[in-house]
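My structure is below; once you've seen it, I'll send some questions.
With one protein chain withheld, the remaining protein chains of the complex are depicted in position.
Every chain is named by a letter (A, B and C) in the order it is written, and numbering of its residues begins at 1.
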Amino acid sequence: MEKTVVKYLEKPKLRKPVLIEGLPGIGNVGRISAGYLVTELKAKKFAELYSPHFLPLVVIQPGGVARLLKGEFYYYKGSKRDLIILVGDSQSITPQGYYEISGKIIDVAKEMKVSEIITLGGLGVERIVKSPRIIGAANNEKLVRRYSKYGIVFDDTAAANIIGISGLLLGLAEIENIDAVCMLAETQGFPLVIADPIAADTMLRVLSKILNLKIDLSKLDAEARELEEKIRKTEELQKQMLEKLEKEEKTQLQYIG
Amino acid sequence: MEKTVVKYLEKPKLRKPVLIEGLPGIGNVGRISAGYLVTELKAKKFAELYSPHFLPLVVIQPGGVARLLKGEFYYYKGSKRDLIILVGDSQSITPQGYYEISGKIIDVAKEMKVSEIITLGGLGVERIVKSPRIIGAANNEKLVRRYSKYGIVFDDTAAANIIGISGLLLGLAEIENIDAVCMLAETQGFPLVIADPIAADTMLRVLSKILNLKIDLSKLDAEARELEEKIRKTEELQKQMLEKLEKEEKTQLQYIG
Amino acid sequence: MEKTVVKYLEKPKLRKPVLIEGLPGIGNVGRISAGYLVTELKAKKFAELYSPHFLPLVVIQPGGVARLLKGEFYYYKGSKRDLIILVGDSQSITPQGYYEISGKIIDVAKEMKVSEIITLGGLGVERIVKSPRIIGAANNEKLVRRYSKYGIVFDDTAAANIIGISGLLLGLAEIENIDAVCMLAETQGFPLVIADPIAADTMLRVLSKILNLKIDLSKLDAEARELEEKIRKTEELQKQMLEKLEKEEKTQLQYIG
Partner (left out) sequence: MEKTVVKYLEKPKLRKPVLIEGLPGIGNVGRISAGYLVTELKAKKFAELYSPHFLPLVVIQPGGVARLLKGEFYYYKGSKRDLIILVGDSQSITPQGYYEISGKIIDVAKEMKVSEIITLGGLGVERIVKSPRIIGAANNEKLVRRYSKYGIVFDDTAAANIIGISGLLLGLAEIENIDAVCMLAETQGFPLVIADPIAADTMLRVLSKILNLKIDLSKLDAEARELEEKIRKTEELQKQMLEKLEKEEKTQLQYIG
């Protein structure tokens, strides 16, 4: 696999869907929020994204089935608006990979005739946040005005730039004339492994209003805690993995027969 | 986006235009000079360049609209010579990216039937410079002779090589038989964040003579100072960004579910 | 050579062969096992894989003939099942290269109508292992059930992920609907240069049962020891090589005339 690829499981017919993106990042706010939406809306997976810019490994799941790191596209047919929700394991491990992966996501958006993209993330403020604000950025002024009404704060002094896929999607969508807005929930940001359910809760409340969804948030805290548990566990395994990766590299350098 | 791309907003008809390039670099001499030309000549943007070899982020502008890092091509229809002016946010973050981006700029030059390329930059001399010289390099001897008349000093002991896009454009233009000259204004070069309006002033005086332009330089000092202010501000934000980028990387390594 | 390439020496007609992969890694268990199979079965080479993601050098063989680093595909026509065996010098030296090389191996699997892939490796447990277990992972549950019968332990707490080509082949095979299983023999893992014949012995016993092969394992110990000797020798040469590589780099930076 030389390039990032998207594999469609099906091509659902959707009415100008909104694409919600939530990948790992600060406080994992985006991922928790988007993942919770997938679960609560019983959204259906229709495509997967693989990339050589992910770590070169497979994850072994309970039971022994291994799988590639990937992004997953789900759809939900709403009474008012159809949704596509993108969740995933990882961002890119190379700077260029961010552009390549984001470009492929935009290709899916075009293929599915997405009318609008909403990217979700956390904004590390390095202090404990009890009532997080949602800081926004959009790829045109019309969107800034529209989303300001939902209490989203458009303030370039709060965040001067957005690093990674949540940011690049805004810029790349603009080239394709697709509306895109990014919502960043304030979160402590340290230590990084702590998932922030409060930020995700705030995010999902605003998102529900925007999308006219009724989401039961009562399980969010438990889910975030479960995710945190999983993260704590994988954190340790991750360390082992990185050590193994280093060992592999050393091994490979030492063995040429 | 897997490769550097140029998006044309329009394709103006120009008469064998001169392409002026001014991207960030030492003392930001090239960028200040080219940017001032754009403002003073009220040049019109006709194309944008995006690259996966730029930092993987969007910049949030005052008001909340985010945009990709990019290069911008402007044109100006002069009474004597038409101009294309290239300004931008960034050079490449990878060595190969310099070649790829420079190659795309040459593609634009060919598309627009550019007759000559003039690249602008600073030459760090590590001392305070009151009367900067303009050190030159060209891609053929005919140009050396022509530009020597304007007081440009062609002296390989002053600069042994030119790193980055300002340099590569000369070499790549030669392959395409396009005349190209590089003008480097002497500047202190330290500390790097200080924009050098004196060097830019000297640069613009020489450039005006070459291009037969009447440029009012009275606002240059103010504009350079404003730019410096902006730089000082972004410098701090940049640090935050780099810290965030490192955190992102750590986060992503820690979270694979 | 810009991309990984496979050069076919011949295209043997095989009946839905099983592809066994054994490349260098922890304890070199995979490579020793697969290499021993090639020798014992007198398997015939039919293709070679070259990659720009291997170290940029040629190895000088006794007698003075130099060769590229490579992967080698062998075939064996069995009474019950045909086999393809992949052995090689090296894994990738870049993260993306792992995906590119693994993708090319999958291309060969598709070309040769491979019905199943078995990847072999070591699992470093950082203690002396007298009776190594074979830890497994597969790309679907049916395989987990089938291979559990052979005493292979499918347990994600023993290994949370599989780094490198042995792992990626499982994930990439799944996209192409090819069954794939990975067998990791427990091994000390330190020091890395010690080849582990006990782990390889266990691996080959299980593999023989799976493939219905009669393999004489009496020469394995000697062969592993010989390989160890070779490794110890190359280890020292490798160090020299890395030093040379560094020197080359310095030289090249110092010399531009």
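Criterion: a residue touches a chain if its C-beta (ideal position, glycine included) is under 8 Å from a C-beta of that chain, and two chains touch if they have at least 3 such contacts.
Since the model is a prediction, treat every value here as computed from it, not as a measurement.
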item: Partners of the unshown chain among those that are drawn; value: B, C
item: Contact with the hidden chain (one of C:Ile93, C:Val153 or C:Leu217); value: C:Ile93
item: Option from B:Ser90, B:Ser115 or B:Ser208 whose C-beta touches the chain left out; value: B:Ser90
item: Residue among C:Lys7, C:Arg127, C:Lys142 or C:Lys219 touching the omitted chain; value: C:Lys7
item: Sites on chain B contacted by the missing partner chain, in the whole complex; value: 3, 24-26, 28, 31, 55, 59, 69, 89-93, 95-96, 98-100, 102-103, 124, 136-141, 144, 154-156, 159-164, 167-168, 170-172, 174-175, 182, 189, 192-193, 227, 230-231, 234-235, 238, 242
item: Positions on chain C where the hidden chain makes contact; value: 1-2, 7, 50-53, 55-68, 93-94, 234, 237, 240-241, 244-245, 247-257
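To be clear about the criterion, only the chains that are shown with their structure count from here on.
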item: Chain at the geometric heart of the assembly (C-alpha centres); value: A
item: Rotation, 0 to 180 degrees and nearest 5, that superposes chain A on copy chain B via CA atoms; value: 90
item: Distance from chain C to chain B - Cα centre to Cα centre, in angstrom; value: 49
item: CA centroid of chain A to CA centroid of chain C, Å; value: 35
item: Of all residues in chain B, the ones touching two or more other chains; value: 256
